[in-house]
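Of the protein chains in this complex, all but one are displayed in their positions.
Per-chain residue numbering starts at 1, and chain names A, B and C are given in the order in which the chains are listed.
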Amino acid sequence: MTTSERAPDPLLEVRDLRVTFREGTDQQVEAVDGISFEVHPGEVLAIVGESGSGKSITAHSVLGLLPPLATVAGSIRLRRRTSGRPEELIGLSSGAMRRIRGAEVAMIFQEPSTALNPVYTIGWQIKEALRAHSRVSGRTARDMVVEILRRVGIPEPEKRVGYYPHQFSGGQRQRIVIAMALIQNPDLIIADEPTTALDVTVQAEILDLLRAHRDEAGTAIVLITHNMGVVADLADRMVVMYQGCVVETGPVSEVFEQPQHPYTRNLLAAVPRVGVQSAREPVAAPDRIAVEGRDVVIEYPAGFRRASFRAVNSVSFRIAAGEVLGLVGESGSGKTSLGRAVAGLNPISSGSLVALGQELKGISRGKLRSSRKDVGFVFQDPATSFNPRIRLFDCLAEPFIVNNSTERPQLRQAVNELFDLVHLPRSFAERFPHELSGGQRQRVGIARAIALRPSLIIADEPTSALDVSVQAQILTLFTELQDELNYACLFITHDLAVVDMLAHRTAVMRRGEIVEQGATREVLLHPQHEYTQQLIGSLPVPDPAVQRDRSSRRQAVTS
Amino acid sequence: MSGVQGSGVGPAVDEHAEKIDAYASARNSQIAGALRAFARRRSALVGLAVLLLIIAFTVITPFLWKYSYSDITVDFSAAPGWRHPFGTDSIGHDLFAQTLRGIATSLKVATLVALLSTVVGTVVGAVAGYFGRAWDAVLMRVADLIMTIPVLAITLVLANVLGAKGSSWFLLSLVLSAVLWIPLSRLVRGTLLSLMKNDYIDAARMLGASDRRIIIRHLLPNAAGPIIVDATLMVGRAIIVAASMEYLGLGIQAPEVSLGLLIQRGQGAATTQPWLFGFPALFLVLIILSVNFVGDGLRDALDPRRTV
Amino acid sequence: STGSSKSASKSGNDNGGSVTVSVVGAIEGFNYLKAGSNIVFTEQMMHGIWPDSFTPDPSLKSVMNSDLLESADLISKSPQVVQYKINPKASWSDGTPISADDYIYLWEAMSGNKKFKDADGSAFLPANTSGYDQISSVKGSDGGKTVTVKFSSSFSDWKSLFNPILPSHVVKKVGFNSGLDNFGDALKVSGGPWMADSYADGQSFVKVRNPKYWGKAAGLSSIVYRIINDSTELASAVQNGEIQVVNPTNGTVSLKDALQGVGGFHLVTAPSLTFQHLDFNESNEYLAKTDIRRAIANAINRNEIVQRTVGQINPKATTIGNHIFLPGQPGYVDNSGEYGKFDAKKAKQALLKAGMVEGSDGYLQPTWGSQAGKDFTLSIVSASGRELWNQIQQLVQAQLKAVGIKVKIVTLTDYFSQVQKGNYDMATYGWAINPYPSTMKSVWCSYTNAECASNWAHYSNSKVDALLKKATGELDSQKASVLYNQADKLLWSDMASLELYEYQQVGGWSGSVDIENLKYNSSALGFHWNDQDWRLK
């Protein structure tokens, strides 16, 4: 079932919904500012929009899960299972709302690691959901739980029902959360970014699971996401939100083809696509080597209640001067560990790692410190990579002060030049980090990394904490600067499209090992290793037609 | 956030740039914000006001009041009245003067303890947290030791060892500090360990900053919140421990006066001559209460989450 | 006041009922004849379990225990020989007769003579050897029922000896030094109207009627001692009916007020045989001068001190005028004369004459000695936690300031070690004496003499030495008193120390019980001197 049958009246109808938050005594924040949309039975409706645009608030107001400080106005009508008639949800008594929750409308949350209560077994928690609304005997309940776990693809469900949440991986936990929603057999599932925290390969599986359920049980799904690929994969219709308002609604294919609103256009344009931006040619003559690793092993020592752990297992690679090496791979595969080792922030346990002519294994503290000024590091999270108590001027002046490379009077000049380089107004120097937006902060992060004109930069997922549109700008800046300053770069990301845009060469990591490396174009177009192929196959493409095709092919392969 | 619908404005990078002037005026926004957050808590403000009032009162009144704490007045065992607002004790001390003196002693002890243990605790905690290894191991063992034996027992033993010398307020402060710096050093160590997970520490390392610079410029200022709060709460803790010691007959001794000592002496008369016990107890409770309110206000004000 | 009590009850005539008596302070073992365990309250608790030969009555006259002894006579004066005839019926509760062996054993234990050994072969550790160390032999005859005690030199206070006697057949086995430290079977052997029944560590002690007692049975069936830490707990405990009898203890004004505030309480305030004095350490170069000591004494208004301290506990409290006897004792005479009078003008003049000059801020400055040219400063020490002592320090400080002496108050936790080492200028503490004047000899005889172990003040006057020696050997108490008082006159004129007042005890019993025969006695026994006669009405 790829298109939805339009029932005459909608399952859920949201009209002119407004949500305001009281802040302090007199301030009001309008989180949702008069939005309307509807969901029909069996339909998948995607709600997209930038971070903070009110998507989650909208979802929460349907189930009356807003915090007490929020005031809701407007109308949310749900066609009740019992009466078959629409009923107003706003202002419903808590008892009545409780009977709707789970039974008729279920919700799946973004963060699988915190959505399960850590102190109860998953079987207990699913059973609790089941028994919240129906009288089921203990044995039957248990059988039903095992059955639903099997359906969402948990191996050995008979045994695993007695496990605690921390004994599952992130993807499995999300499946369990979904199982918990499915077991109550609701008419509508609201999924709030159900795959954002997951790897692409796992994401694809979760999406398949949701699709299968919709196809089998005809459940309507509201899918909240900011990932256009996910929308293209699963949704029938979409709602685009921007700053608390709906700016555009329509069938997915129409919106993708002919976006009306400038924000939608902007959004779609900013989405990185594999193979669209031309991958960069490998550096012509890799004669000068910036980094060379041979059989690098990184181990984390045993600690309090923890065995020692080998995060990177015998990895060899090299980066030529002026070359960008993209490092991709699933979460936990050891990318950050490797990047930090190259920067000298983590020691390596065995093998050899030479960066800019300096062997890092067993290096002394003093030598390490002096060699670091030639290496820049751009951190993933712009929020924690700045000392909140230091003005940006001091922050950017620090590299010069620490290395005594610039006289005091010239500091101002040097900092101004940095601001210019990353296209920020010089006046930002007087601000504190929290007075900047995430994208701006990441620019300053890049400025700090290039301050001493290093010949090597390590960037650890520098854009994954940012919105797509901001991400695009940062990536452009990065390319510009690399062209201009011609540093060698280890660029860590989990997004193949980003690699495609930036990297001359690409290495793919899995479980502590590099399974494949080569020129970016080669790796992306002709993946050799099975895992690389899987990775590329799972990547949702922000084009409904293409993505539908891809996912049905993928399903054919996997089933 | 309103009225943007349909305006077609994309998320411009330099969206904030025009508002630059507004920001310039809020340069000291951190301090100002902290002050505002502090002022928003009425209990903290009241606590601060009461504390300052008590301190001012204690500092000024001895110059104006006709009796000194050590004077033996004509009246003895007198109930509160015009001549002696808090009454007199059985040999004729003016209890008002004595209570003021007791407050001063207790505050002196508490302040010195807070200062000393904060400085020592911060330095040791920072070293242990930052350099780890042997430093850390030693600190943690000492901390275990102190956590295992009740603070009061340790201070009792120490005060007893110091004998007569332990009865001066200065040495009493040393005794208390010798014990109370430890929980603070644990706090600093813990705070540092968690701060060190922040990328900006690694960023500073990448620039080649020295350990000293990282500790002083990047770690301690960010740990200042918990440290200041703990130092404030230490004031209350020190007052209680010192008063308990005095109550048990160790620590400050007559003719010096402290609140604990006054309470200890007055307790037998709690029902017959309630003023002997009541006034010192009242001030003791007031001081601890207001110090804790201030500490709590500071906790809110210095909470980094407030600014994010 | 209305709090009824369960324990103070009397049901039927056979059962004499029980009362709960407070004991303030820790118990350090039960053998109060042993050094380190000789605590007044222990003596009171154990009274009537181990029999006394003599007991002081309220007029402090020593009265023979006629249940234990048929007679006790001085049969020879030179050498002094005393003969005790033990009641033939007297026997320990385990059946062993009380005999001369018990007297012999006690002498051996208390003599301080190293030739006698305790059960484990170590030397005995007696709390007080005075008198026993003058005995040359103790012999039994008449089947052990006659005891003959021979002294090597005369000892006038012979009635202070053998109070009490211990069951030697038991103590010989378990040991004098350590066998009676913990409660056990050894303690259950009684030779008096009472018998130890039970002890809860540090919490309570119960003594019950001794069923085997040959004399008049105790009036109550039991006395429960409730051990508490601090006298401030007393008032509310009495008010709640948790305690019926407040054992007289050195009082404070607030304790007296608090007890007085308990409705129906029979308050007893009376002097004890402990007196407070101001001690001058004559190893201080200024205090070594009699003129300066006298001047200081004249500068001190003793009446004011009494008024502001014990006077508020007992309005009858006065200053005392004797270093050896206390008011109430037959030999007491006020010998203070002009030396004990308050006369600040005279004091000042005496100080100026002794080589002091007026300094800048009202303080005198010596023209000689280590403090020449500086404000004349003396320290006065006392122990921590002693409220009364601290109060006297402060009063002395204020009064001496008026004549230009600066007094530095020092409060010590290890007070006694410091005082015994002589690390002080002036001190204020109490001497607890028993009704026998000979005990004060060790305080006033020459500092250098070994038997004068309690003379920490470095006082030395050969005339006093001679008089005291003669007095302690004088068997006629009238004559002895005269000699003691001659010595005391010298002590006053030398201003060896300034006697201040007797401690005032505060005690009494709750209105909820009506106890017959409960009477205070200023000896160490307090209420307990006749506790076998207590009866509930």
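Assume a contact is a pair of C-beta atoms (placed from the backbone, for glycine too) under 8 Å apart; a residue touches a chain by one contact, two chains touch by 3 or more.
Convention: contacts and distances are computed from a predicted model.
The listed options are "Peptide ABC transporter permease", "Multicomponent Na+:H+ antiporter subunit E", "3-oxoacid CoA-transferase subunit A" or "SMC-Scp complex subunit ScpB", and the UniProt record of the chain not shown names that protein "Peptide ABC transporter permease". In the whole complex the chain that is left out makes contact with A, B, C.
Among A:128, A:420 or A:549, only A:128 touches the chain that is left out of the view.
Listed residues B:55, B:196 or B:248: the one in touch with the omitted chain is B:248. From the options C:28, C:343 or C:375, the residue with contact to the unseen chain in the full assembly is C:28. Touching the chain that is not shown, out of A:111, A:292 or A:394: A:111 (per the contact rule at the top). Summary of contacts with the chain left out: across C:200, C:357, C:372 or C:402, the touching residue is C:200.
The chain not displayed touches subunit A at residues 63, 65, 94, 98-103, 106-107, 109, 111, 114-119, 128-129, 132-133, 164, 166, 177, 180, 184, 305. Along subunit C, the points of touch with the absent chain fall at residues 1-7, 18, 20, 25-26, 28-29, 34-39, 112, 122-123, 125-130, 133, 177-178, 181-182, 198, 200-206, 222, 224-230, 233, 236-237, 239-243, 384-385, 413-414, 416-417, 420, 429, 431-433, 439-443, 450, 453-454.
Even with one chain removed from view, subunit B keeps its contact list with that chain: residues 43, 141, 144-145, 147-153, 156-158, 160-163, 236, 240, 243-244, 247-250, 263-264, 267, 270-271, 277, 281, 284-285, 288-289, 292-293, 296.
Basically, only the chains that are shown with their structure count from here on.
Of the two chain pairs examined here, B-C and A-B, the one linked by more C-beta pairs in contact is A-B.
Subunit A and subunit C have Cα centroids separated by 86 Å. Separation between the centroids of subunit B and subunit C, computed from CA atoms only, is 48 Å.
Touching of two or more other chains is recorded for no residue of subunit B. Of all residues in subunit B, only 1-2, 4-6, 8, 10-11, 13-17, 20, 23-24, 26-27, 29-30, 198-200, 202-210, 213, 217-218, 221-222, 304, 307-308 touch subunit A in the complex they form. Contact residues on subunit A toward subunit B in their complex (touch as defined above): 29-31, 33, 50, 242-245, 247, 261-263, 266, 340, 343, 345, 369-370, 372-373, 375-377, 379-381, 383-390, 398-399, 402-403, 423-425, 427, 430-432, 434-437, 439-440, 443, 445, 448-449, 451-452, 467, 469-470, 473. Interface residues of subunit B facing subunit C in the complex, by the touch rule stated above, are 70-72, 76-77, 90-93, 159-160, 163-164, 166-167, 249-250, 253-255, 265-269, 271-273, 276.
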